[in-house]
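Yeah, one chain of the complex is gone here, protein chain that is, but the others are all in their spots.
This part shows subunit A:
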Amino acid sequence: MRGDRAVVTGIGVVAPGAVGREPFWELLTAGRTATRRITCFDPSAFRSRIAAEVDFDPYAAGLTSQQVRRMDRAAQFAVVSTREAVADSGLELPAADPGRVAVSLGSAVGCTVGLEEEYRVLSDDGRHWLVDHTYGVPHLYGYMVPSTLAVEVAHEVAAEGPVALVSTGCTSGLDSIGHGARLIEEGTADVVVAGATDAPLSPITSACFDAIQATSPNNDDPEHASRPFDARRDGFVLGEGAAVLVLEAASAARARGARMYAEIAGFASRSNAFHMTGLKPDGREMAEAIDTALRRARRDPSAVDYVNAHGSGTRQNDRHETAAFKRSLGDRAYRVPVSSIKSMIGHSLGAIGSLEVAACALALRAQVVPPTANLRHRDAECDLDYVPLTAREHRMDTVLSVGSGFGGFQSAAVLTRAGT
């Protein structure tokens, strides 16, 4: 291992209520919510009829007719985010040696929308188990294999190094960045385009989360439905989007005079081996991930200046991670601001982990902590400083971002101001 750490030199975002990095940061710091009644299909037959949708015109975002036809919505988000991130980094691509450029893209559910839309046609709305293959579109296989998302990004940046789609459910977007940083640390790549995308808003997704009552049924007040850490929370609100980061070895970024948002100083993941959807209230495995990530970052818990929480807005999550923060950070847990941007942009499954890391990098740049929107009623079980409603100026060198997901996966990343 060369031991050179990965730094973030470019950020691209497609988020609910904000296409683009700066609109995203503006939304977060304004504490504005992007949750609303679902418009991309008729949600009236569902228990939860709300989501955080991206107002996205792929043509206005620069995609061509063939790209729009070929790419699932998740791929479109990924490619548009990638372009913004690369432009932001100032990197010249294709690189002199494309073999040193890698892609680590996360996605929890791949091309769900494309798969479901084509299923409807092939089965004639579910009438035929033996679906009619003559109605198959040329890109159908591309929808079935989520690796297509990474293929599109790799083509966009002319990557010839390792390219992978990382799919660990709702921690995919943290894990893909952890994996990308690892490729730089071990010397396999000089540049890694790392991030995640998900566009899960479709009837099958809503139906499957309805079935386990995981999503909020607060249909009468969608703008205030995503309420992490609030006593009245009643489930998460689905979202969609993508965030892509350009990661480079710190020495190379410094040598070319690149602007460095942050260093990916430490990453770790653990599994609870307990239940596919359930969490024990003690937060033990998440705490273990946090401890390990901090150790790798050579940071003491007392150095943590901000925690970007998973904060999905389910009671079991909020208790679980509050316990994990106390376990890992001790007294510091009570003194450090903790917030959840899912309160504003919903839970975009695998994508959200990368959106949250992007938010952390932007928070380090601005020295401002984004708030937890909709937090108006304190929950006795959640007794930390969750930065309710209003963004806060705050001095930060070291921030922690955590994720938790189906399958029992728990991940933690530590970002530091580059050069500290």
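Operating definition for what follows: a residue touches a chain if its C-beta (ideal position, glycine included) is under 8 Å from a C-beta of that chain, and two chains touch if they have at least 3 such contacts; residues count from 1.
We adopt the following convention: contacts and distances are computed from a predicted model.
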Name under which UniProt lists the unshown chain, selected from "Outer membrane lipoprotein-sorting protein", "Succinate dehydrogenase / fumarate reductase cytochrome b subunit", "Actinorhodin polyketide putative beta-ketoacyl synthase 2" or "Iron-sulfur cluster-binding protein": "Actinorhodin polyketide putative beta-ketoacyl synthase 2"
Which residue of A:53, A:88 or A:175 touches the chain not shown here: A:175
Selected from A:30, A:68, A:93 or A:137 as touching the chain missing from the view: A:137
Of A:33, A:197, A:226 or A:269, the one touching the omitted chain in the full complex: A:269
Residue in contact with the excluded chain [from A:30, A:68, A:93 or A:122]: A:122
Residue ranges of subunit A at the interface with the undisplayed chain: 45-47, 98-99, 103, 108-110, 115-116, 119-120, 122-123, 125-127, 129-131, 133, 136-148, 150-151, 154-155, 158-169, 172, 175, 179, 182, 186, 203-204, 206-212, 214, 268-277, 285, 288, 292, 405-409
